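Beneath this line is the structure, given in structure tokens, with notes to follow.
The complex appears here minus one protein chain, its other protein chains still in place.
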Amino acid sequence: MLDERGLIEEARSLDGGYYQLKIAAPRIAAAAKPGNFVMVRVSPSLDPLLRRPFGILESRPPHIWLYYQVLGRGTRLLSALGHGDSLDILGPLGNSFAEMPGKRVLLIAGGRGIVPLFHYAQAYAGRQPLFMLYGGRGRADLPLLDRIKALPLRGLFIFSEDGSIGQKGLLTDGLEKIVRTERPDITLSCGPEAMLARLARMLKPEKTENHASLEALMGCGFGVCHGCAVQTVAGSYRKVCDEGPVFPLEEIRWPT
Amino acid sequence: MLDERGLIEEARSLDGGYYQLKIAAPRIAAAAKPGNFVMVRVSPSLDPLLRRPFGILESRPPHIWLYYQVLGRGTRLLSALGHGDSLDILGPLGNSFAEMPGKRVLLIAGGRGIVPLFHYAQAYAGRQPLFMLYGGRGRADLPLLDRIKALPLRGLFIFSEDGSIGQKGLLTDGLEKIVRTERPDITLSCGPEAMLARLARMLKPEKTENHASLEALMGCGFGVCHGCAVQTVAGSYRKVCDEGPVFPLEEIRWPT
Amino acid sequence: MADLSANLGFCTLKNPVITASGTFGYGEEFLPFYDLDILGAIVMKGIFKEPRPGNPPPRLHETPAGLLNSIGLAGPGSGKLQEIIRRLRAKTTVPVIVNVCGEDDGEFAEVAGIFSAMDEVAMLELNISCPNVKKGGACPAQDAKHTFRLVRRVKERIRKPLIVKLSPNAADIVAVAQAAEEAGADAVSLVNTFLGLAVDLDKRQSVFANTLAGLSGPAIKPLALKLVWEVCRQVRIPVIGMGGITSGRDVLDYILVGAAAVQIGTVNFYEPAAAVRIIGEIQAEMDKLKIKDLSEIRGQLQA
Partner (left out) sequence: MADLSANLGFCTLKNPVITASGTFGYGEEFLPFYDLDILGAIVMKGIFKEPRPGNPPPRLHETPAGLLNSIGLAGPGSGKLQEIIRRLRAKTTVPVIVNVCGEDDGEFAEVAGIFSAMDEVAMLELNISCPNVKKGGACPAQDAKHTFRLVRRVKERIRKPLIVKLSPNAADIVAVAQAAEEAGADAVSLVNTFLGLAVDLDKRQSVFANTLAGLSGPAIKPLALKLVWEVCRQVRIPVIGMGGITSGRDVLDYILVGAAAVQIGTVNFYEPAAAVRIIGEIQAEMDKLKIKDLSEIRGQLQA
């Protein structure tokens, strides 16, 4: 974990309000593992004050790639940056999705939740049987699809809510069948809270081991502010930033 | 006076920490007169909160040019912008240096104080006899010199404190002689407060009509905040933004 | 389309956006930017009986997302302001609120009387909360008893609705609000600026001749919103909320905690047409959230 001045080498605007950044950050790139994230200072100004958390889409030293959606002020400021601009980046942060040699792994990604799972697939595909279930609102919400198709996955299942690509529906609509047919040992998921909550309910009766990467508001990203608390089924709180972002799916108290 | 979204078409970094911006702002450009200024929103963020005032170096519709020095946070943010970025610009603001047909006019510019006087010289040189006294700390402080030499001035007198260009000394060191030899009817000046204060003392015994363009901290630039007050010799306050920035030199109470 | 009208009890405004005293000049200055008739109302810069020069410069100091000011209520005096208001009336029908100041209770009452007699004036706002008149920032709104006495005296002299503008620097702002209510205020407005300090290390002095100055702008919004919420729960008269508003969403936040209308201040300095944008954002936000009118959310914060 270190605070590195990254240099933007490429800033691309993709479909659906997504952006992709290629950043030279050699020391973070060298240490990054799938599931890790970074905290980015989007502006030298005091407003917005806090850094913003982003997953690492890809890491090939000396570069890391970020992939983000413009949501509010911070991401809007970020999207105004381009080639040659620099950024303070703190990372790599958090735990990661462990490599599971020999296991059949189902990756479940909703929208921008693709980020850590893309990283995982890129790092470990070929070394273990990987399946991916990927969904979004529509075609524009899945701008990484072409790159994903190029990964050596055992199976790729696409869902879109508006039916503009893949099967029409929520990705959870396809889950049961995929679990039956592909018999994964493990699921790794990332996406909107509602999606993860539904996954938790659906996967409960299955024998799969389930890990999910969570989002939370973050004040620091390295465990000192206690702002990123998430409640467990036991009632206690865990810090998403340094005890996560990856947790056993069934450990979290999901909204009902 | 209007609030226009200007588009930066060229951003150049010059010597001495100076920058020059070419901005497409057709409506402001069409109305701008030498001596007017603009208020620029340097960032969409709430910090820094206020716009920053800058003189207009040149105006050839649809463009205006700004020329500024990096002093603090606002100007540093501005210097990070480049081709294709846009800026909210309020202007043209304030009064102006009137054209003085037939009069012999001495322009006295210290450092970034060149801005309104360059604009004046460009607009009126050829139509009236113009002389310019221009000074700065050193050669790097006078990056517009080549462009000034290209203007049809009757006389140009350069001073630098370190002697790296022109005569060594403060520009006020040369004033007396120039007034004697060139017999200006009018002086127009802009520069650091200490320079203007010295000019006021030195020009008092002369028969010249003297106008100076002032700087002040500005909250709004269009007369509503009363933040830009400057004290007159009569003891009352004037607003630099809408009663100025150009005032008769002898009307202002200068620090002693 | 959502109904934006704001009910103050004694009158209804077209919408809840009022431009705040001292940040909108005398209205005229904004005519180049938009038609003032789109506003709920405007408040004139604070006025004393006689002309005042204001404080020596510097009068402003920028802070992170905020602005310290020590303008010292520079102004042309009540006679000149009457002329300005008559001139303005020819150009707009927006309700005009006069921000009444005084060095002592007598002056407050006298100035209030002068403007109460003007047909062109819709209501008065009693500025008992300016921190830049007396050194150290003292003002009547720091004391409930003084507020009661002063408001009662002013009310006896006037026939127009009276808004009493409160100070966030009072030890107990709720008590002061209640004193104003009891004394007959028709509404309270809050907050005026928070007392703050900025120093000049090189000179080993305060930036300001008066030492303290008043903080406004986005920086204060969470603090002001808290005070407005507290006052709304403890008085029955309408409350006009302000402090750091920069967006339509900010306006609705103040309505949600109980404000009947709001004022926008510092934002006018750096974005002269801010009110136009903000009114548009209120409309859009209410339509999006399917809020029919402001009464539907006013004071609906569950706490």
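Labels for the chains are A, B and C, by order of writing; each one numbers its residues from 1.
Here is the rule we go by: a residue touches a chain if its C-beta (ideal position, glycine included) is under 8 Å from a C-beta of that chain, and two chains touch if they have at least 3 such contacts.
Quick caveat, the model's predicted, so the values are computed rather than measured.
Within the whole complex, touches from the chain that is not shown fall on A, B, C.
Checked against the hidden chain, the listed residues C:Leu4, C:Leu39 or C:Ala65 yield one contact partner: C:Ala65. Set against the missing chain, the residues C:Leu215, C:Ile237 or C:Leu294 yield one that touches it, C:Leu215. Although one chain is not displayed, its contacts with subunit C can still be listed: residues 63-66, 68, 171-172, 194-199, 201-202, 204-206, 211-213, 215, 217-223, 225-226, 229, 244, 246, 249, 252-253, 256-257, 285, 289, 297, 300-303. In the full complex, subunit B makes contact with the omitted chain through residues 46-47.
Where subunit A meets the omitted chain, the residues involved are 1-3, 41, 46-51, 88, 90, 216-220, 222-231, 235-237.
Keep in mind that, in the parts below, only the chains that are shown with their structure count from here on.
With each centre defined as the average position of its C-alpha atoms, the distance from subunit A to subunit B rounds to 52 Å. Note: centroid distance subunit B to subunit C, computed from Cα atoms, is 36 Å.
Residue positions of subunit B touching 2 or more other chains, listed in rising order: 46-48. Contacts with at least two other chains are made by residues 64-65, 218 of subunit C.
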